[in-house]
Every structure is written in C-alpha cells, then in structure tokens.
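Just one protein chain is left out here, and the rest sit where they should.
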Amino acid sequence: MVTLLDLIGTFAFAMSGALTAMNKKLDPFGILIIAFVTSIGGGTIRDIMIGRTPVGWMRDLNYLYAINLGYVMALIFKQKLLRLRISLLLTDTIGLGVFTLIGIQKGLDYGIHPFICVALGTITACFGGILRDVLCAEIPVVFRKEIYATICILGGIVFFVLQSMAFNENVVYLATSLVIIVIRLLAVKFDWSFPTFEPKS
Amino acid sequence: MVTLLDLIGTFAFAMSGALTAMNKKLDPFGILIIAFVTSIGGGTIRDIMIGRTPVGWMRDLNYLYAINLGYVMALIFKQKLLRLRISLLLTDTIGLGVFTLIGIQKGLDYGIHPFICVALGTITACFGGILRDVLCAEIPVVFRKEIYATICILGGIVFFVLQSMAFNENVVYLATSLVIIVIRLLAVKFDWSFPTFEPKS
Partner (left out) sequence: MVTLLDLIGTFAFAMSGALTAMNKKLDPFGILIIAFVTSIGGGTIRDIMIGRTPVGWMRDLNYLYAINLGYVMALIFKQKLLRLRISLLLTDTIGLGVFTLIGIQKGLDYGIHPFICVALGTITACFGGILRDVLCAEIPVVFRKEIYATICILGGIVFFVLQSMAFNENVVYLATSLVIIVIRLLAVKFDWSFPTFEPKS
C-alpha cells in the first residue's frame, strides 16, 4: 500500500512541478526535468544521505511512468488544472503526507535515530519542491510562505508518539498521513503562515 | 579510449564553465569552482545516485589536471576563445556525446534498467551545466534554449537499438557519439529549439 501511495505522491508532485515550470517560459524538456526533480528530488537526497543506492526511482520503473504520466497530464490538462486548484492541492497534500511517512520509515530501516528520521521525512517531502524552486532561480516558496515543513515535523512527532504507544503499523501510517493532510488543508484554507523576519533591524 | 574521450570532455566542459563564469564578475577562485562543477558535476551526481563512491574524479588525478588545464587555457586565451566560438562549440559537443555514452555505460555496469540508463546518460551530460547556471543564479540554459538534453535522449535510444542488434561495442560507442555530435551541430547551425510555454494562459 505504501508503494501505491508513493506512486500517487510521485505523480502528484510531477504534475505540480510541471505546472510551476510552465509559468517560467521553459521548453517542454525543461518542464520534464523540473517535473522529474520535483517528484524524486526529496527521496533521492534522502537515499544518497543514508546510503541507499542505487536510489529508489532507479529500482522500479513505475516511478518513471508515474512521472511521465503526471507530466503529460499537466501538458494536456494545463488550463483545466490551473482552474481546478483544489484537485492539485489535494494530490500535492497526499504527496506531502505520504513522502513524510516514507522518509521516516526508510530512516528507521537504516537504524537511524528517530529525531533524524523526522528530519529525513521532512527532507523527503520538502526538498523536491526546494530543488524545483532553485532550478527556477527563486527563493524556495517553502521558506517564505505556508507552514509546509512545520507540518511534516508535526507529522513526524505524531508518528513516533503513536509508535511508542505500540499501535499497529498501519494505524500509525494512516494516522500520521491523515494528521499531515488535514493540517495542511486547514493551513491553506485559513491561510496560516509564520510571520517573516523583516530585514530592517 | 573511453577514458581519453572522458578527459577531453572534462577539459572542454571546464573551459566552457570558466568562460561562462568570467561573464559573471567572479574572482579567479569562483571561476575555478564553476569550471570544476561544470566538468565533474554531472558525473558526480550520477556516481552518488548509483552508489559508485568515492566518485569518479577522486579516483584518477587526470581529471583534476584536465580541469585545471581547461581553466588555465580559458584564463589565458579568453579573448581568442570567445571569438573562436566554433572551437568551443566543438569541444563542448564532444563532451556532450562522450558524457552521455559514459553515463549509459556506468548505469549498465551497475545493472540498471536501460530506460534509467538513458536518464543517467542525460544527467551525466547535462547536470554539470545545470549546476553551473544554478551557481550563477540563472535559470539553466538547457531548460530554455537549445535541444541539448533531447539530443542525449535520442543518443541513448540509438545506443540501445544498436546494442540490441548485437553490434560490436566500439561500433555502438562510435555511432552513438557521432549521432549526438552531428545532431547537436545541426541543431546549432539551423537554430533548432522547442517553443517555450508562455505564462499567459
């Protein structure tokens, strides 16, 4: 089930990457690379840091298919997708929840301390988008708006609290994903964000 | 022979990196780093993703020498090289062909699926230049102009088609490189490029 969710997240992130890149006057290939990097960037950074090589998307062609599907869908349904912001937000949020979870789990598989696993979950979920923004020569949106990454950290804490209470693995997974997804949607709906530091002082 | 071509590609990419950096008001050390990253960036990303560590340029000092030679040549012959755009284009194109080939071959050596190997060849050939542009705070040129990366993918397909026809390894190598080099030169000559997406809609 995790693999299926992972593929859905990959697809969703590829689509959101492609849509972002289209606003940047890139050519079709540039858009494909951005879609690619957005969807597998976070997991790739996680894998090379924990020593899981060849990295994940090289082991299973389904990731490549999911990315290309997301890319083609973005090209075809561009106009509709931009209007249907809500569907994009939903898929992106599923990706956020799933990728955080998978990042934490991969860390645990490699015997890494829970604190670091929370960082790995956050990296998995956020660094695809950070790379996307860096390649578009922008300050990453996650640093300026939305409490995106804070939600991943919260989700990580929920994960380990539930796990320490000896809940069943599937319950832990489901609850963690749901917490991340619900808080994200609430955050977008009510426009929660942190104040930014003003460079005056 | 592959190693020799690899060193020529490294030298060519270092020179093109240094020439780009000189247009950015960097100091001599900044230029050296950009030359370095342009020439070994793509191969380094490939190596860390497939788990080939220490990465290639750490195993053979000749890469270091090739980079420094390209850097020094760029500093000395700057004025002439900028006028001799044709020679730069040629070396850069040789690098493109050779790096694509080497990326594919390294992937095969690590038992990776041919589809992913094509991606690895493209990464090897293109990500040095992408890193160069990111370090110069620009949107990578490969995303906006030229059909650079598309040529790498075409070259990859040629590689596997010829290989499946049981041609001799050297024939496959030579034909793949030539296809990439010839298409690139034609693309530059006739100014082939993809239309970019306009952010109006």
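The chains carry the letters A and B, assigned in the order they are written, with residues numbered from 1 in each.
Here, a residue touches a chain if its C-beta (ideal position, glycine included) is under 8 Å from a C-beta of that chain, and two chains touch if they have at least 3 such contacts.
Predicted model only: the values in this text are computed from it and were never measured.
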| Among B:I8, B:I33 or B:L174, residue touching the chain not depicted | B:I33
| note | Sole touch to the unshown chain from A:L7, A:A21, A:I34 or A:I48: residue A:I48
| request: Extract the touching residues of subunit B with respect to the undisplayed chain. | output: 21-31, 33-34, 44, 47-48, 51, 53-55, 57-58, 61, 64, 78-79, 82, 134-137
| remark: subunit A positions in touch with the non-displayed chain are 48-51, 110, 112-113, 115-116, 119, 126, 130, 134, 137-140, 142-145, 147, 149-150, 193-199, 201
